[in-house]
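Complex shown without one protein chain; remaining protein chains in place.
Then we have chain A:
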Amino acid sequence: MSDAAGGVRGRDFTGYRIAGALSALLFLVLLAWQIVFMLGGGDTVTPEVAWSSAATEGPDTPGARTGGGTLVAETLTARTRLQDERFRTGPSAEGDVPERALDPGTRLTTAPLEDGSSLTAAWAVPDDDSAAMMHESGRVEGRSSLPYANAALFERPFARDWRIGMSDVITHMGALAILGMAFLLSAVLALRGRVPIRRGKSGRTVKRFGFLERATHWLTAISFLGLSFTGLAIAYGETLFVPLGARAMGTLGWWSTWGHVLFAPTFFLGILIMAVMWTAKNLPSRLDAQWLAQGGGFFSDDGPHPPARKFNAGQKLIFWSAILGGLVMVLTGVTLMFPFYWLDLGGMSWAMLIHAAIAVLLIAVFLAHIYIGSVGMHGAVHAMWSGRVDRNWAAEHHDLWLKENASDTEGAR
């Protein structure tokens, strides 16, 4: 329980540390999987379905297939020839109709294809003739008589970069950030243990958060978690759930999309009330520099904690992540719900990228917050649950705040 220096130490929480070690191991495996996945470079789109030709039609020979791809190619190519100049081919008096071009018995049908990667590789390289006849890539927009958004757009090569930003950069970096943070937190728990109350619990409590503060916190927290899980299901569902079947992912995705929208208003309300309630106490002060310089006293049980008022610098950072990050999420999110209401396609593309990038960052950051508010620090969770904290906890982490409230023994504030 105590050692030469006296008092409770982080490493005394043996059970927590074992759990931390186990989950560190788990997250290390997941991280390794993610890195292998990322470096696997399997992001090229390959065909999943192959056409084949069912030569005869009729109930007697269901699915009887002949010729496979070659017959399909011959049939379609013959038909393609019909578009050539009429004097040469096609339905005209002089021309010869290519064989199979107008075959009424033709039936082409599809079946799953094992590995189409060689096809994509072959398609991607133009032969000299095709290379010579191509119009160069570039943004092309004209005019259209249709009354729809983007109807006048012809070509927008930026979309290919958007795809790289979305499916290669943000998705992979997000997974790294989230799994990496989870691993770090588990490792900290294993090596360092919980942040202890050095002098143990005094048994006397002081009021820390009122009902409105707690209600707002949990409204925001639950909404945030709801948004995170539904958002992650959409972003990573293809990797995590499609093995269960594409239809299962379709259903899950559909629920997630609508669930995502439903959690948004309560989240917005939560951060608004938080902003009104807590901004004054979260403005930067000189104490914060000292607190940050000492790492919040987080990594060592020895030596005094840096002084803090109601919120220390770490909590202020969390507060501002919630408020500013949350505002960006709400703004981009509402924008995405009403396409082209105030942004054009370029703007919408950026809104989507920003929404996704900030989302994975916020999830990683709030993992750390949830950790320190629960298992990471002995006695912390009571602040947001019952609203009262142990006096010794308050003295160690928020000494100046405790002094300001010291006049009332049971702490009415």
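Following the convention adopted for this analysis, a residue touches a chain if its C-beta (ideal position, glycine included) is under 8 Å from a C-beta of that chain, and two chains touch if they have at least 3 such contacts; residues count from 1.
Criterion: contacts and distances are computed from a predicted model.
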| item | value |
| --- | --- |
| Per UniProt record, name of the chain withheld from view ["ABC transporter permease", "Acyl carrier protein", "Formate dehydrogenase iron-sulfur subunit" or "Fe-S cluster assembly ATP-binding protein"] | "Formate dehydrogenase iron-sulfur subunit" |
| On chain A, residues whose C-beta touches the chain left out of the figure | 43-51, 69-70, 72-73, 75-77, 79-85, 100, 103, 106-110, 113, 116, 119-120, 123-127, 129-131, 133-137, 140-146, 148, 150-160, 162-163, 166-167, 234-235, 237-238, 242, 246-247, 249-250, 253-254, 256-258, 261, 336-339, 345, 348-349, 352 |
